[in-house]
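Before any comments, here is the structure.
For this depiction, one protein chain was excluded, whereas all remaining protein chains were kept in their positions.
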Amino acid sequence: MRGGGSGFRAYAVLYLIFLYAPILLLPLFAFNDSTIIAFPLTGFTTRWFEELTTTPALHQAVRNSLIIAVSTAILATCLGIFAARAATRYAFPGKAGIIGFIMLPLVLPEIIVAVSLLVVLLQIGVKLTSFTVIMGHVLICTPYAIAVLNSAFLSLDRSLEEAAVDLGETRLSTFRLITLPLIMPGIISSLLISFTISLDEFIIAFFLSGTEPTLPVYIWSQLRFPTKLPAIMALGTILVALSILLLMIAEYFRRQGIRRAGGKDSGGFL
Amino acid sequence: MRGGGSGFRAYAVLYLIFLYAPILLLPLFAFNDSTIIAFPLTGFTTRWFEELTTTPALHQAVRNSLIIAVSTAILATCLGIFAARAATRYAFPGKAGIIGFIMLPLVLPEIIVAVSLLVVLLQIGVKLTSFTVIMGHVLICTPYAIAVLNSAFLSLDRSLEEAAVDLGETRLSTFRLITLPLIMPGIISSLLISFTISLDEFIIAFFLSGTEPTLPVYIWSQLRFPTKLPAIMALGTILVALSILLLMIAEYFRRQGIRRAGGKDSGGFL
Amino acid sequence: MTLIPEKDPAGTPPAGRPIIELRGVHKYYGDYHALRGISCDIGAGEFFSLLGPSGCGKTTLLRTIAGFEDVSEGEVLIDGRNVDGVPANKRPTNMVFQSYAIFPHLTVEENVGFGLRRDPRPRAEKAAAVAAALEMVGLSGFGKRAAHALSGGQRQRVALARALILKPKVLLLDEPLSALDKKLREQMQSELRKLQRQVGITFILVTHDQEEALIMSDRIAVMFEGVIAQLASPQDLYRRPLTRQVADFIGVMNFLPATVADEGGGQIAVDVAGLGRARIAAEQCPGGVRAGAGSVGFRPETLTILFEGEADRGRVALGTVDEVTYYGDMTYYGVRLDGVGEPLTISMRNLIGRRVLERGERTRVAWDPGALVLFC
Partner (left out) sequence: MTLIPEKDPAGTPPAGRPIIELRGVHKYYGDYHALRGISCDIGAGEFFSLLGPSGCGKTTLLRTIAGFEDVSEGEVLIDGRNVDGVPANKRPTNMVFQSYAIFPHLTVEENVGFGLRRDPRPRAEKAAAVAAALEMVGLSGFGKRAAHALSGGQRQRVALARALILKPKVLLLDEPLSALDKKLREQMQSELRKLQRQVGITFILVTHDQEEALIMSDRIAVMFEGVIAQLASPQDLYRRPLTRQVADFIGVMNFLPATVADEGGGQIAVDVAGLGRARIAAEQCPGGVRAGAGSVGFRPETLTILFEGEADRGRVALGTVDEVTYYGDMTYYGVRLDGVGEPLTISMRNLIGRRVLERGERTRVAWDPGALVLFC
């Protein structure tokens, strides 16, 4: 890989920079004193950020998004714990089929999920609220939760649970005292992933949120007005900053999980 | 977990069935002989499927989607190979930061990515085509490709590469003869995941596709016309079937990868 | 009250009521018959080993006693009480797992004190018990350490302290030393024996290492394919193996084809291939005598190489040195005796001034009919 490899590698690095440049330009326009998103920059301002603080509809959208994301994370993770525990601990007929079916939303286009949910909900006559969005998000987040928790259960030495029972604990207290603390890094991972997916998801929220828009749906609605664009840039800057923070927290928990399990850090995210 | 656990488990199973029911209803309406999506069903027909075969715009959208998904899969996987190899094989300053930055699109709302890309492209004056969609999709698929390939490289025993060099091969021929075949399951995994994400993605495609809509964008555009809904149901049924097929292929390659590496199947998807 | 087959000498279990009684224990996993009628008594205070190759059912038997596996057929009695249906957490047994199963999220102290959670004693008393248990295994002062920071030997000790703090009637050890390297393993073997003598609790050890079983046990049950092939003390097992399979599994044994020529008067006449007729005592055939073809076994240390100047003693055969393996304290020779097909393994101590033979040398080998074991 020495000769041809390094040229190829330089190409790859350039390509990555090119791809990521737009994300880095967000803050530039967010602090630019002009309603038109264009070079050259005209001056420094924080007014777009101030504008964000005075928009109640945005605040409501953020609140909706957070409620939906937190609920989704908790529900998907609980379902994930049951499914992953069943998948790793018990053998039952049709297991591969059932688990495969649970994994289906991973590969199904979200717009299809959204439309079919919408059709059924309209049929049953359920009102579209944040609750219906949560339903849709749990559907697409559960496969990720299962995948993460599955590997947490797989890396758990079964003799640890047996040892606790051998030392006098019941199955339930063993789960609480041994299993739960040891899969905790997996649970946190699952919560973070589900939370992020739900927070970022647009199309299901768009169809199912009714009159309670989430943040991506709110952003979408603002894009019709060109004058709102700098404020969207400011909002984007804040979201990039929060995302970086989230990644750092996730990495912190991952490292802690490795340290706790006594393992060796093999590097890399996820 | 025996007593309270089984009740809780039944609840979880019911919840899952409730969540997945809508997906199972898609085929019902797809074969229902009525333009109105409602119970009771009125009769069996395949005309919605026939309608799909006679819609050139749909065919063009499918073609666009496939071209974009295949290109994205190949580009993201190539970038993933370089990044994962660099991350697992070399130590360099700022490594954690660089890799963290590459992982950023994993947590960033796609609508923000889409908007910032759009702004930059309009600035530079690039015409919106399938090529711009590919750019956006590579951006969001690369983190997944890196994650999958990273674990493929990590599970590769370095002494295999050393043994090949010891037996007279150069670094380049070692990569071709040993490294590449052994990370092949990871490469296939990365291709499949990137392909699926690109095929399903809506919001970036919506903003960046210009006059060349992808399949999800086409479906979106059809939703304005209620009479088109049964055909969308038929399309959804086909997509569900294809998704199941894709999952089965992915599972087949995963098992083959495990068998080839001589490992033990620990069950579970992903 | 023992149900051991008649032909089995079974060693001598300690006096008093046995702490564990196994009566015709069978275990099936679907079609697989893992335990095929295990019956034996284990005395209170014994150091008892279950020895056998992997897949012989020894770990299954241990887990049956611990309560992690149900018995398909037969009975397990602990301290005279049938424990059928009694779960692991209600049995007076504790286990040291092969992986040690140290809880990685707890400290050493919390691990050792884990079993005392439901103990009604005041906190200070429990802390004293934990400290005493740690001292017993030589880990005083390690209480506050994180469990995942321990070395292999230290984990082993924490697992022992954690199991012994509950003062079980029986301590079950599932290959507890197999993960340790050789030096540490030898040290822990000696410490485990001392610990067992000190606490007086019955230890049941599962191992596939015959040397470990010989060193540590009062009695050993050798298992093959779900049955006990022989149950005896280490010395009986080594000197009087019941079958060729046991003899081959325990230590090194040279086999030669042999035919029983004559029997009577407490003596057996055997024609050994290449060595001629030997008269042996009845106890040299612990598996029973049958007329016809069989084989005899010699341990490597019962054959002696006679060096230059040493007088013939016992019966002597001539041969050629085929292989020399120098171990420092011992040398193992492979010697091809004239008229015998396979080379025989002979072990000799490296005494001061005694030279090491070289490959190809001719040598005299003394053998003693009193040392051979006959398998019919």
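By letter and in written order, the chains are A, B and C; residue numbering begins at 1 in each of them.
By definition in this document, a contact is a pair of C-beta atoms (placed from the backbone, for glycine too) under 8 Å apart; a residue touches a chain by one contact, two chains touch by 3 or more.
Since we're looking at a predicted model, the values are computed, not measured.
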item	value
Where the missing chain makes contact, among the chains that are shown	B, C
Given B:I37, B:V119 or B:I178, the one touching the chain that is not displayed	B:I178
Among C:D119, C:E342 or C:D368, the residue in touch with the chain that has been omitted	C:D368
Touch criterion as defined above, residue of C:D84, C:E283, C:E323 or C:D338 at the omitted chain	C:E323
Chain B residues touching the omitted chain (full complex)	157, 159-160, 162-170, 178, 181-182, 259-262
Interface with the unshown chain - residue positions in chain C	182, 190, 209, 211, 214-215, 234-235, 238, 250-252, 299-302, 323, 325-330, 347, 349-353, 356, 368, 370-371
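Methods note: only the chains that are shown with their structure count from here on.
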Pieces of the assembly without chain A, by contact: B | C
item	value
Centroid-based (C-alpha) most distant chain relative to chain A	C
Centroid spacing, where centroids are CA-atom means, of chain A and chain C in whole angstrom	56
Gap in Å, rounded to a whole number, between the CA centres of chain B and chain A	16
